[in-house]
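Below you'll find the structure I mean.
Every protein chain except one is present and positioned as in the full complex.
Think of it as A and B in the order they're written, each chain with its own count starting at 1.
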Amino acid sequence: MDELIFFINRVLISGTVLGSIYALGAIGVTLIFGILRFAHFAHGDMMTMGAFITFVLAGLVSMLGISVGIPTAILVMPLAMVVTALIALGIDKGFYAPLRKQGVKPVTLLVASIGVTLIIQGLIRLIFGAGTRSLYGNEPKVIFRIDTAWMGGSRPITITEPQVFMIAFTIILVLALHFFLTRSRLGKAMRAMADNADLAQISGINTAVVVRITWLIAGALACVAGTMLALDVALMPDLAFNIVLPIFAAAIVGGLGQVYGAIAGGFLIAFAETMSVFNWSTMLRPFKDIMPSWLAIPDNLALVPTEYKLTVAFVILVITLLARPTGIFKGAST
Amino acid sequence: MSTASESRWFDLDNPVKRGVILFAGIFILIFVVGLIQGGANAGLLLSQALAYALIALGLNIQWGYGGLFNFAIMGLMMVGGTAVMLVSVPVNQSFWAGEGPMMLGRAFLAFLVGLLLVLAARRVDRIGIKGGWRVAVIALAWFAGYVIYRSQIDPAAAYIETNNGFVGGLGLNPVLGWLLGGVVAAVIAYIIGRICLGLRTDYLAIATIGISEILRALVKNMDWLTRGTQTVSPIPWPVPLPQDYQADGVPIVESFIYARFGFFALLLVIFAAIFWLVQRAYGGPWGRMMRAIRDNHIAAGSMGKNVTGRQLELFVLGSILIGMGGAILVTFNQIFDPSSYQPINHTFVVWVMVIVGGAGNNWGALLGAMLIYIVWIISDPLAQVIFVNISNWSQSMGWGAIPEIDSRALQMRVFILGVIITIALRYAPKGLLPEVMRRES
């Protein structure tokens, strides 16, 4: 029973949290790809930027002495989402839209987004320095410990308060997005444009407005994903740069342009990562007594050593590209 | 449009004149840097910039000629560096004397066994196992191969690391290592190419980044092969080192200048030879065919040209240069540190060099490499100067000094690079020295 609890803590909970982060990031990437047809490499740094904006706002709010029951970072997150969304819109206007007008190839936009990544990273490092910070300020990290004695366990299921909030937030955001895309006129227009941009224009859909909405949504989601990551780990300038690639992997695996695919891909990769570094031999321990003596259980049955955790995402990506390039939900290929 | 009278000699539209002016600018820049920072630093700058130019040339072959999105540059450079390290580092006698070689041999056999298993599994459709079952068999073969390999390599690695440190090298001439670096990179590129080249362009980029990261994780953690985070140094030079000159009585500063310029001279000869070869190929029928494929690979394919085969050729050829460049850099810096390979410093910087310099134009790749590298290097000290001055000013105003100037100035490089990419793409989307469109009459 303890082993099951260990599994729940290590795999189920952290997999869900990581999956939420990947999913929110991947949704942004896949939306931008579906509507604008380019790989927005700067998405990771947009997440980092969102986290830093939350940091600044949280600092301001706590300076004003406002303190509610929930962590300040989460309190200011809605405002941070709005700010990040607007900045995302500005970035498009300043950096990508002019190039699109010139009719450049998608790879040029990719390189331009690399330029944006570097600028954002450089600015963050210049302003905040390269060190690590905590988004909690002086607040303690509340940890919920669910007692499992009634299940026969001797250790509690641990989940931190931020993690609870993150998962709740993700569910709310995903539901909201779902309703937006399936019930509202603008949401359907977004889907139409992702499906067939020319036909959308012919039908009278104002493509410029759809593009703007796309950036606003992508920016807001990136802010939440980045803040969540910072709450779970720590706040530093290259926070999200390392997970740009797993996020892209999630988007591609799910099918580019497919929002539900991005969510599925995000969770798939997150759980694959957590499960492949999990030491499965702990699960076999209860069975030690009934197994024959010559079948010794090795100490460490992790599929992959922990250093290679990020590699798992890439392996999944490469497999997907070989076996089913359009992804689980059959997204765009051209 | 320039008015005839004013811009006769300053004509930026004429490609040749433009090239001459831009290169002159670069040389002046190098000269100035040399004056300010000293000849030794200029030697360093030139050698490293030229190594990067070789790498940029390689990418130009892949992207400029072939339209291929190679984002695995970092991985290929690292592989080249590993090769030269293994070739030129002195022999580790304790390794050869012990059990290490035997165990590695067994691990290699295990690897072959695993490979054969997978290849055999792919052929099971010959004996009637098809569809989902075949996929299951292949997956099983991969899994079995992986387990077999791990069962041999894990003890081998542990043994070597505890007893010998790492496998050591062959103690041969570094230039040989450079060539081997190119070869190994070519092999890796072949494998990558076979997997990825059928993919859509953006996908190729992401896939190559992914593979590059996998390579980096592997090399960084194979302590028995590369010493991982402990690094390998010093790595020998093909020309006399500063220490060698000092032993002959040359003063310290001059010794660095002689040594580095000696290295640069060797590098220049190699680079010039390769450059000439590439230019010749570009101008000839092979080059024309490549460009035809790049510009319209659907049409070329329907004309019977083996598009993927040609793309693979380009990918492998370009990777040879990238591997060599990576090897040369490791030799020059005399240290092999897997952790030092970062996507920004290696893959992206080279892309910027090619796009800013001018994709499809070899002179553009050279120019881009030198310009971007110089900017990359001087933006740190330049930013330091600026920051120190601002800090002094703010101190005198009573606001206090700027903290952590050193690390902040270093980060300036990243910011400046981003700004340069943006400006370059905006005003010269085809590069400073764009591809010269030949009139094929």
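The definition used in the following text is that a residue touches a chain if its C-beta (ideal position, glycine included) is under 8 Å from a C-beta of that chain, and two chains touch if they have at least 3 such contacts.
Throughout what follows, contacts and distances are computed from a predicted model.
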Among "Cell division protein FtsQ", "CocE/NonD family hydrolase", "ABC transporter ATP-binding protein" or "4Fe-4S dicluster domain-containing protein", the UniProt name of the subunit that does not appear here: "ABC transporter ATP-binding protein"
Which chains here touch the chain that is missing from view? A
Check the options A:I13, A:A189, A:A230 or A:L317 and report the residue that touches the missing chain. A:A189
For review purposes, identify every residue of subunit A that touches the missing chain, sorted by number. 185, 188-189, 191-192, 195-196, 198-207
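Note that in this section only the chains that are shown with their structure count from here on.
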Distance from subunit B to subunit A - Cα centre to Cα centre, in angstrom: 30
Per the contact definition, I'd like the list of subunit B residues that touch subunit A in the complex. 69, 195-196, 199-203, 205-207, 209-211, 213-214, 217, 220-221, 344, 348, 351-352, 355, 403-404, 407-408, 411-422, 425-426, 429
Given the complex, residues on subunit A that touch subunit B span 38-39, 95, 98-99, 102, 104, 106-108, 110-112, 114-123, 125-126, 129-131, 237, 245, 248-249, 252, 305, 307-308, 310-311, 313-315, 317-318, 321-322, 325, 333-334
